[in-house]
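Just one protein chain is left out here, and the rest sit where they should.
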Amino acid sequence: MNTTTAERDALYDRLIVERARAPLYAGRLSAPDVQGDGRNPLCGDKTHLDIALDGHHIQDIRHNTRGCAICAAAADLMAEHVRGNTVAQALAVSDRFRAMLVGSPSLPVVEAQPAPLGALEVFAPLQSHKARIRCAELPWIALKEAFSHVDG
Amino acid sequence: MNTTTAERDALYDRLIVERARAPLYAGRLSAPDVQGDGRNPLCGDKTHLDIALDGHHIQDIRHNTRGCAICAAAADLMAEHVRGNTVAQALAVSDRFRAMLVGSPSLPVVEAQPAPLGALEVFAPLQSHKARIRCAELPWIALKEAFSHVDG
Amino acid sequence: MSTHTPTTHAHAQLDVQAIRQQFPILGEKVHDRPLVFLDSAASAQKPNAVIDSMASTMRHQYANIHRGLHWMSERTTEAYEGVRDLVADFLNAPSREEIVFTRNSTEAINLVAHSFGALLKPGQAVLISQMEHHANLVPWQMLRDRAGIDLRVAPITDDGDLDMDAYKALLADGKVALVSITHMSNVLGTITPAKQIADIAHAAGALVLFDGSQSVVHHKTDVQELGADFYTFTGHKLYGPTGIGVLWARRDLLEQMPPFLGGGDMISTVTFERSTWANIPHKFEAGTPAIVETIGLGAAIDWVSKIGFDAIAAHEAELTAHALTRLATVPGLSIVGRPRVRGGVVSFTMADVHPHDIATLLDRNGIAIRAGHHCAEPLMRRLDLSATARASFGIYTQKEEIDVLADTLVRIRDFFV
Partner (left out) sequence: MSTHTPTTHAHAQLDVQAIRQQFPILGEKVHDRPLVFLDSAASAQKPNAVIDSMASTMRHQYANIHRGLHWMSERTTEAYEGVRDLVADFLNAPSREEIVFTRNSTEAINLVAHSFGALLKPGQAVLISQMEHHANLVPWQMLRDRAGIDLRVAPITDDGDLDMDAYKALLADGKVALVSITHMSNVLGTITPAKQIADIAHAAGALVLFDGSQSVVHHKTDVQELGADFYTFTGHKLYGPTGIGVLWARRDLLEQMPPFLGGGDMISTVTFERSTWANIPHKFEAGTPAIVETIGLGAAIDWVSKIGFDAIAAHEAELTAHALTRLATVPGLSIVGRPRVRGGVVSFTMADVHPHDIATLLDRNGIAIRAGHHCAEPLMRRLDLSATARASFGIYTQKEEIDVLADTLVRIRDFFV
């Protein structure tokens, strides 16, 4: 894609394309503590998560994703981001990520330390591609599903 | 109705209004040979025919009509017109009457002696009030029903 | 919406001339006479706002919705789904997911008869009233014949009000699962005491559906305040397009009900063996919907909301009072129905002149009214009539038009008597 077009496609940031092509957190864990699945019947996108916990901390996380670049990169960047977080922290990031995608007004001020999104901000342009938001959300849905088995 | 409006209402010819108000052939026969009924569920119009036959000739005919002026006058003028006709003649008039109402192209030339419509032509303006055509047709439907019991 | 100027009830006043300017059809002539359109209860005329919104959608921003990943599809989806928000607001529905788009009221009621009806057991009953439109009668008859339920009919008084004692009595055995009653009669003009009807139904363990086809046009509707469980209306009577209607139903009911039509958009996953259903409201919207018409309905709701129901109701109350007074002066004319609370619909008969003749002769003078059984044959039978003539009023109706109607009726009567 030539530069002009690439510029127009801020949505497909280099980072997204790279992580979709060569994910850093793809694969399985040999002994996951919890697992989660996400599936979008509309397009056939699927992701599976293996998570190793250390108390309430996410010690390690791997994903197995079949889907579009947005979904695959979202899974990989999510894994990178939440690794080392507590479950509660990861869920807070999840809420913040969603708020960014749907372009909702700033979160309630009661949130003392807004979780920074960091690299996850590459997905912000999805705001104007509503139909693709679910692609980026799928791994987070799988994450929530995994944590639904954890109390804490 | 003042003259201007009355003129505009060629549809409601004096003859129609008079026959609706004071029909000449209303009533029942004491010993009808055949009877026919017409009913328009859409508006509740109803007509009942009593017919006395002399061979294939309509010797006498009376109608009992509850309906709008168009329907009532149509029944009365029909009775007047077909009295003395043979059944076949009456049915030919019926076809011709219908053709006039729906404004269909002239009947097939094979018809040697087109039955003249005479006074029935007052209904011609219904051509442009399609929804009222069935009002004028109702007595003719009853007539056909009556004759369906006669062979000939 | 943003330019909505709040109107207080007391001072609500319509600028009828300004409103008429927005309805091009009102400038038409019929039989060389200016059109006097008194048939809005059958279907209302459309303001430019509605016509232009539909045309502009097709000219500038249209594609199929929901499944598209491209700009035109996403924008059209937003416009379509935006109307769901508007309708939820319009009815004060608790949530947008409770709004199902249908073709018209008739389909909305059929949907309930089919999908809610599928949950009923033989021996249970549906209760309607004597003044229902066929749309709120025939679907229940069909359900009765299919499912072995009972169909009960609450009588009306001679004035045309629901007989509340009889209504209560019909609920007494606790077998009625659903009361389905009109919120406003299209023949008598009766506005039924919906809140009371709902309270009584609920106390007897029944749910309640209101057929709002006529009523949503005349006053503000609040499904929560009414205590409704289902509510239906139809776009074309609300100054909106044909081909679009609305069913509102409580979320838990919609969630329990099996789907109605099968096809695209209403599924979650499909295999040859079995399918699973999409979430509400999509579960009930199979295939490509009436996209442009839904957007047009949104324009109609925006337009009506800007004018405001205070002003509309005041205008129509004034017209109706005027009509009742003026028509009373026409020799031989009888008003059909004297309900306690009424909307802008007046049925009448005239001694010695059949309603069909009235309608045709009025038409020759440019005046459009309706005559017949108004899709309420059993009500006609209850009233011992075969037909009535009916004048109905809208936002654009002028007092002078009612005067023309009354004067012409006097002349018609002279002509016949």
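Each chain carries a letter (A, B and C) given by its place in the written order, and its residues are counted from 1.
Methods note: a residue touches a chain if its C-beta (ideal position, glycine included) is under 8 Å from a C-beta of that chain, and two chains touch if they have at least 3 such contacts.
None of the values given here were measured: they were computed from a predicted structure.
Asks: Can you tell me which of C:I19, C:L162, C:A371 or C:A406 touches the chain that was removed from the display?
Replies: With C:I19, C:L162, C:A371 or C:A406 as choices, the missing chain is touched by C:A371.
Asks: Which of C:G160, C:P289 or C:G308 sits in contact with the chain that's absent?
Replies: Selected residue, touching the omitted chain: C:P289.
Asks: Which one, C:V16, C:L119 or C:V138, makes contact with the chain that was left out?
Replies: Within the whole complex, the residue contacting the unshown chain is C:V138.
Asks: Residues of chain C in contact with the chain that isn't shown?
Replies: Missing-chain contacts on chain C: residues 24-25, 28, 30-31, 35, 37, 39, 42-43, 45-46, 50-52, 54-55, 58-64, 67-73, 103-107, 109-110, 113, 133-135, 137-139, 141-142, 151, 153, 234, 236, 241-244, 259, 261-267, 269-272, 274-275, 286-293, 356, 359-360, 362-363, 367-372, 374-375, 377-378, 381.
Asks: If you put the missing chain back, which residues of chain A would it touch?
Replies: Touch set of chain A with respect to the missing chain: 1-2, 5-6, 8-9, 11-12, 17, 20-21, 41-45, 66-70, 129, 132, 135.
Asks: Even though one chain is hidden, which residues of chain B still touch it in the full complex?
Replies: 41-42, 129-132
Please note the rule applied: only the chains that are shown with their structure count from here on.
Asks: I'd like to verify one number: the distance from the centre of chain B to the centre of chain C, where each centre is the average of its C-alpha atoms, in whole angstrom.
Replies: For chain B versus chain C, the centre distance works out to 39 Å.
Asks: Which positions in chain B touch two or more other chains at once?
Replies: In chain B, no residue touches at least two other chains, as defined above.
Asks: Enumerate the residues of chain C that touch no fewer than two other chains.
Replies: Answer for chain C, listing residues that touch two or more other chains: there are none.
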